[in-house]
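Note that this complex is displayed minus one protein chain, with the remaining chains in position.
Here is chain A:
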């Protein structure tokens, strides 16, 4: 593996020095491009109270291409599939190298507050979210209780 670019070193230092409230991202001991992430469920969302684990990987050509991010904790959300893959434009065609780990994780946290069933990744979840939002939200709360609590 090539030397760690100064941009990654600087981003990591800043993440440690000025952590984002509700988000923690810690580089792996053996791979500085792999981050262990925990995002807290936003207030007033069905994910409130949950602690969601994610993995984030900075590819070789980062920041020219987007980080790879995936939920490890199971989550009931129309834009996140059962493998934890996330449907978010800035992780795909709307990526910009001026975005950072910090901004990506904030966007993911915002996605938890604002599910978008019209651009679904998990089709069954999105369908229910559209036809019976109350039940979908109940499911999301239940999954949060079952999978995203600290003692799990």
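Please note the rule applied: a residue touches a chain if its C-beta (ideal position, glycine included) is under 8 Å from a C-beta of that chain, and two chains touch if they have at least 3 such contacts; residues count from 1.
By definition in this document, contacts and distances are computed from a predicted model.
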Report the protein name recorded by UniProt for the chain absent from the figure; options are "LSM complex subunit LSm2", "E3 ubiquitin-protein ligase", "Ribonuclease P 21 subunit" or "Checkpoint protein".
-> "E3 ubiquitin-protein ligase"
Among A:65, A:132 or A:145, which one is in touch with the chain left out?
-> A:65
Checked against the full complex, the residue among A:10, A:82 or A:138 that touches the missing chain is A:10
Touch list for chain A against the chain that is not drawn = 5-7, 10-11, 14, 18, 63-65, 93, 96-98
